[in-house]
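Questions regarding the structure given below will be posed in turn.
Of the protein chains in this complex, one is absent; all others appear in place.
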Amino acid sequence: TADVETPEGRVFAPPSARRIARELGVDIAAVSGSGPGGRITETDVREHAEATASVEPEPT
Amino acid sequence: MVVGDISTGTDVLVIGAGPGGYVAAIRAAQHGLDTTLVERDAYGGVCLNYGCIPSKALITGAGLAHEAGNAEHMGIHADPAVDMEGLGGWKDDVVDQLTGGVEKLCKANGVNLVEGEASFADENTVRVAHGGDGQGSESIEFEHAIVATGSQPIELPGFDFTDEEVWTSRDALAADTIPDRLVVVGAGYIGMELATVFAKLGTDVTVVEMLDDALPMYESDVARVVRKRAKDLGIEFQFGEGASEWQESPDGGIQVVTETEDGVESTYAADKVLVAVGRRPVTEGVGLEAAGIETDDNGFIEVDDRMRTNRDHVFAIGDVAGEPMLAHVASHEGIVASEVIAGEPAAMDAQAVPAAVFTDPEVATVGMTEAEAEEEGFEPVVGEMPFRASGRALTADHTDGFVRIVADEETGLVLGGQIVGPEASELIAEVSLAVEMGATLEDVGSTIHTHPTLAEAVMEAAENAQGQAIHTLNR
Partner (left out) sequence: MVVGDISTGTDVLVIGAGPGGYVAAIRAAQHGLDTTLVERDAYGGVCLNYGCIPSKALITGAGLAHEAGNAEHMGIHADPAVDMEGLGGWKDDVVDQLTGGVEKLCKANGVNLVEGEASFADENTVRVAHGGDGQGSESIEFEHAIVATGSQPIELPGFDFTDEEVWTSRDALAADTIPDRLVVVGAGYIGMELATVFAKLGTDVTVVEMLDDALPMYESDVARVVRKRAKDLGIEFQFGEGASEWQESPDGGIQVVTETEDGVESTYAADKVLVAVGRRPVTEGVGLEAAGIETDDNGFIEVDDRMRTNRDHVFAIGDVAGEPMLAHVASHEGIVASEVIAGEPAAMDAQAVPAAVFTDPEVATVGMTEAEAEEEGFEPVVGEMPFRASGRALTADHTDGFVRIVADEETGLVLGGQIVGPEASELIAEVSLAVEMGATLEDVGSTIHTHPTLAEAVMEAAENAQGQAIHTLNR
């Protein structure tokens, strides 16, 4: 999979969630956080990955 | 014995065994990669041999002697004498233990150690010239390379580093006598740390700085605390002056000549002059061109967030890869590079890069200042706790300074912190974790902190930002 770029600005998510985002190919800047102050949790990342995977077209 | 030109191969070749290179090599080996680490001088690099470690050892020794000699108000009467050879010998022991440890750790993790100077021959080969007469050289082919060649002091026109009277930080750290008079050129962190060491050892220290404050890279209220204390220690500051040259003086010492922007000259008598005006990357002789690796205008190797150079299979980390030139940044980048080579989803995405200055008192910062937060488009809220209101600071007899926490007003998310005061370098760790985790002011403020500790000031600052501090008045 292609590398996901590290976002330029501030990201509010623990290091572990940020790594999982890279592992799943998720652009963490596009994930909306459910934690206090909008902090992104690991679950948010996984849910975002599932949601976007289901709308992506099947590879041909 | 003449060793001929032998040729070997390796998965990961690391050039330079400083805190960037040795950490990268160990992590690569931990991932099962065949790893070779080439070092031309000393394991541990600048940091362990001529930087972080010897400087902190001298800071401890000078600090202890000075503190014990100035504790009459506590009923402690001592008149400590420091013998510089003894202090230097202990410092050397500390360095030897740590550099020996680095060598052992590399071997225990299966890193191949090669002594010599490495230079790229082409994009998949380095030649290593072994030191000494007729030691020959060898070629090593690699799949991936990590350049970790570090940095060296910037020379100042008029001050030749080969002159005995002109000190680099390395010379200052190796001093076996305490000079009577010292001029320090540059009030950055290296200059200020060493100025403090020698002032505490009894040297008359004059600091010459072109800008208008000590530690000019820090906020002025942070720098002020350090400058005030330095003055109390007898350090004289000459701001707005640049050092232009030095001369021998009839009295046997030297004179350092400075000039203001307007051309006004002054001279300061000294025995030595320490030049600490910055550091530049080490790239000469590394053969970057042979591998096709590009540098930026300041000579640093350009890298992306995976620590890759413009050649995908060659990485650069640490001081040679640019600011901030700090040991822990080098190590972290080394880990990222090796993880990326091992196929792990690593990246240099740290939200929090702490930095510390081991002056008296210490300074430590992480993340954004209030001004930086504004620039980034946040509406920052700030909380502070002065150490003079801290029970622990009072009982430790070190009450200068404060903790400041910067957060986003709307969400309460912690953006950064600035600490000047006792143990600032340790206290910043909690703020760093808060920034990395995306913690809020409430998270920090409602975590129970042990009493009496300096760390309570971090909690209090977070409470203060929320208008509910107990031990300071809220704004």
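Couple of notes before you dig in:
A and B are the chain letters, set down in written order, and residue numbers restart from 1 in every chain.
Keep in mind that, in the parts below, a contact is a pair of C-beta atoms (placed from the backbone, for glycine too) under 8 Å apart; a residue touches a chain by one contact, two chains touch by 3 or more.
Since we're looking at a predicted model, the values are computed, not measured.
Of the listed residues B:V205, B:A439 or B:A461, the one in contact with the hidden chain in the full complex is B:A439.
Summary of contacts with the chain left out: across B:I15, B:I254 or B:A364, the touching residue is B:A364.
Within the set B:A214, B:A350, B:M385 or B:L441, the residue that contacts the chain not displayed is B:A350.
Within the whole complex, the absent chain has one touching residue among B:T8, B:T260 or B:S425, and that is B:S425.
Even with one chain removed from view, chain A keeps its contact list with that chain: residues 14-16, 19. Contact residues of chain B toward the unshown chain are 19, 23, 26-27, 30, 47-48, 52-53, 56-57, 59-61, 64-65, 67-69, 71-90, 94, 97-98, 101, 105, 108, 326-329, 331-332, 335, 350, 352-356, 364, 389, 391-392, 394-397, 423, 425-430, 432-434, 436-437, 439, 443-444, 446-456, 458, 468, 470-471, 473-474.
The definition used in the following text is that only the chains that are shown with their structure count from here on.
Taking the mean of the C-alpha atoms as each chain's centre, chain A and chain B sit 34 Å apart.
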